[in-house]
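For reference, the structure discussed in these notes is given below.
All protein chains but one are shown at their positions in the complex.
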Amino acid sequence: MISHLVILWTDALIFLLLVLALAFGIYASRKPHLRRPWGLVVRSRVGVGTLVVLVFYLIVGLLDSIHFHPLSETSDAAGKASRSSEVISLFDSMVSGLRARQEKTYSAPLATHLYAKESIELADGSTIRDFPRLEHGGSHLSDPGQKPADLVRLSAIGILKGLAVSMVAANCLIILLAVAARSNFGNQAKAVLTASTEIPWRVVLVVLSIMLVLIFWSAELASGYHLLGTDKVGEDVLYQALKSIRTGLVIGTLTTLVMLPAAIMLGIMAGYFRGWVDDVIQYIYTTLNSIPGVLLIAAAILMLQIYMSNHAEEFNSLVERADLRLLFLCIILGVTSWTGLCRLLRGESMKLREVDYVQAATAFGVGHLQIIGRHILPNVLHIVLIAVVLDFSGLVLAEAVLSYVNIGVDPSMNSWGNMINSARLEMAREPIVWWSLAAAMIFMFTLVLSANLFSDVVRDAFDPRLHSSR
Amino acid sequence: MMAYIARRILYAIPILIGVNVLTFLLFFVLNSPDDMARMNLGQKRVTPEAVENWKQERGYHLPLLYNASVQGAARLTDTIFFQKSVKLFQFEFGSSDSGRDIGYDISQRMWPSLAIAVPVLLVGLLVNISYALLIAFFRATYIDFWSVVLCVVMMSISGLFYIIGGQYLVSKLLHLVPISGYDTGFNSIKFLILPAIIGVIGGIGSGTRWYRTLFLEEINKDYVRTARAKGLSERAVLFGHVLKNALIPILTGVVVVLPLLFMGSLITESFFGIPGLGSYTIDAINSQDFAIVRSMVFLGSVLYILGLLLTDISYTLVDPRVRLS
Partner (left out) sequence: MGEMLLKIKNLKTRLGDADNPVYAVDGVDIEVRRGEIFALLGESGCGKSMTALSAMRLLPPSGCIVEGEAFLEQTSLLDLPEREMRRVRGGSMGMIFQEPMTSLNAVITIGDQIGEAVRLHDPDNRENVSRRVIELLRSVGIPDPERRTLEYPHQLSGGMKQRVMIAIALAGKPRLLIADEPTTALDVTIQAQVLSLLKELQRRTGMAVLLITHDLGVVSEVADRVAVMYAGQIIELAESRTFFRQPLHPYSRKLFRSLPSLSKRGQELAVIEGSVPRLNQCFNRCRFLERCDQAQDICAQQEPGWSETAMGGGVRCHLFSALPGPLTRPEKVLMEKQQEIQKPAGSLLEVEGLRVHFPIHKGLLKRIVGHVRAVDDLSLSIARGRTLALVGESGCGKTTAGKGILQLIRPTAGSVRFDGEELTNLPAGKLRSRRADMQIIFQDPVASMNPRMLVGEIILEGMQAQRIGANRVQRQARVKDLLDQVGLPADAAERYPNEFSGGQRQRICIARALAVDPRFIVCDEPTSALDVSVQAQVLNLLKELQQQRDLSYLFITHNISVVSYLAHEVAVMYLGRIVERGSVEEVLQAPRHPYTQALLSAVPEIDRLQQRSVIRLEGDMPSPANPPRGCHFHPRCNQAIDRCRSDYPKPVRLSPTRSVSCFRVDQG
């Protein structure tokens, strides 16, 4: 199936980020001062619950980040399968059904008919104005009246499948735990179910089951219907919302990845060396900060648009072009958002350079670079981590606003912002088309809420100063 | 004090120069005026004459930095840099790409922006502080817990949803106020009330949570224990001691955004059709009017720096420990 990999810029960076995160995880597991707070995170019920949800989002995002040219259906004369110029992702091919089942235009969730009346030519040659049947949604039904019964049947199958899979998952987990703890299955199961394990596995299982049931239920329904309806050009809204996950994740994570090196380096340098270095760095970030963020982004994106439209020949495909714009958006968002972290790190480094152990290192004749690497950086790492986690949800929300103002991601790219943007006109229609908006909102809200709750847990674990206030 | 302010204003100059150079690079060096012209005139079949014409009309035909074709000082002043960027320092914004006087537009559109931003700020402040105080009073109880949950939920909802949902519910279903539009004088109230309420609601989540943290941080300090040891009631401790200290970061945080209120809110104004600077900016972005975007960037920086200055001054007014030097 996978014939020719296409590595987009953001794909590469996402996997680079994944590698970095894994490396950091290994590093952290060796350092008790990092392992302990993470221990607190996974011991918190909110922490693990939201983590499960985030993992589902992450999986979709990662699957959607492996791109390739698919083999086209038709074979050429030589019998060789030819490659199409289209670029799709692994995720696309997994939900190819959703992608392929295009309708003509709007249809409501689970509908069997279009949302607008059309002139239909009847068999006898006369035409009437009515809601035509959908090409795909509910097309397996001979009579639309069977729909309620069919929905119940599909739901039941889906829920049962979901429950079955989560039972299997639960049993696997308990067996693994039992092996790790050298106890037997029964005791371990009891411990998990009575929530007496150190890590709240029960919460993990409950959230996991809910997610699995939801997924199987919607998969079952989506196989016969458009679960969340279709949009103006008849594309499945569920598919759009799912595709938007990657965009949101990319914006939320790559932006911080882009800004981190600058923020860390400049912040520590300013605080540690003081003097003119500090003056220069402060000047840079005050200047950048003084330009209102939205306007800087707007200006940069406008310029990018001009560049792209004047150099259209440099881009192989629409996908690549949209991807480059996404990357550029991350960079420019990073430029507007590194100053806060930089200032925090500057203040912290300024305090640290006066701390006794740094003085002791100086008294040993240790060089500046080593002092920064050995004493300053490890002691500000938790601030960096908190900043990264806290920034994530803000960036996801920002994407929606920017796309709404047309300075966000490329209009051809699936994103919640673009979905909301189009919903603005749909809301003005009579009767209104609400499902695009609702779908985007639900998907975005779930992600942002999980991220917010998760970041709260992370911050409390890493910043004990706030602990006592609880 | 005066010397301090004078020094801060002097410090602002290199920053504004930096902003100016940055925008100049972004708007004229990265993409040539020719590119802008082609973009504006439409991509296909643009004649060189049309491009030249477009540039001439808007003053983009001059050289960027140095004009060799004229004499004397004009060699430097008859350039895009001088005409378009340096003049911003005199708040001469020039005319927009569509030919309107930007300075006049700004002075007109500033008021609707303020009419919406000021009530949102003041009411929002009042609501958030009261709610946060309430939470702090009931700290470590279920009220605290569920309030925080509510705040997190509210801040996880996109601001766009509040606007769209509010418009749909209040204007479309209940027909209480018009969906969008603007009027002068008292008639504007019916147009302003919904966006103002939505602005306040949208800010409750993050605002209240932030203030709660500030209050709780103060509550754990030693002087609060002293106040309790005096025999003060919990309410007196909260209002007489904690609030006074926590108001310092709250107020200075507000002061820094005060000047930026002039810039208006992009999203709210464009959704509700309020002719403020926010929707002005959006329109400019959508119609790719670079002159306006450039002017707004500069104006925004000036206001931001003004905000920083006001913050420092306000510190000395509310915090007896701080003296300007």
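Chains here go by letter, A and B, matching the order in which they are written, and residues are numbered from 1 within each.
Here is the rule we use: a residue touches a chain if its C-beta (ideal position, glycine included) is under 8 Å from a C-beta of that chain, and two chains touch if they have at least 3 such contacts.
The model shown is predicted, which means the values in this text are computed figures rather than measured ones.
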For the full complex, which residue in A:Ala360, A:Ala428 or A:Ile442 touches the chain that was left out?
-> A:Ala360
Given the contact definition stated above, which residue among B:Leu41, B:Leu232 or B:Leu258 touches the chain not shown here?
-> B:Leu232
Residues in chain B touching the chain absent from view = 3, 6-7, 10, 140, 221-223, 225-233, 240-241, 244-245, 248, 318-321, 325
So which bits of chain A touch the chain we can't see?
-> 31-33, 355-357, 359-367, 370, 374-375, 378-379, 468
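Going forward, only the chains that are shown with their structure count from here on.
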Per the C-alpha centroid definition, the whole-Å distance linking chain A and chain B comes out as 28
Given the complex, residues on chain A that touch chain B span 283, 286-287, 289-292, 294-296, 298-300, 302-303, 305-307, 309-310, 393, 397, 400-401, 404-407, 416, 420, 423-424, 427, 432, 437, 441, 444-445, 448-449, 452-453, 456, 466, 468-470
Parts of chain B lying in touch with chain A, wherever the complex brings them together | 14-15, 18-19, 22-23, 26-27, 30-31, 35-36, 38-39, 43, 139-140, 152-153, 155-161, 164, 167-168, 213, 216-217, 219-220, 260, 263, 266-267, 270-271, 281-282, 285-286, 288, 290, 293-294, 296-297, 300-301, 304-305
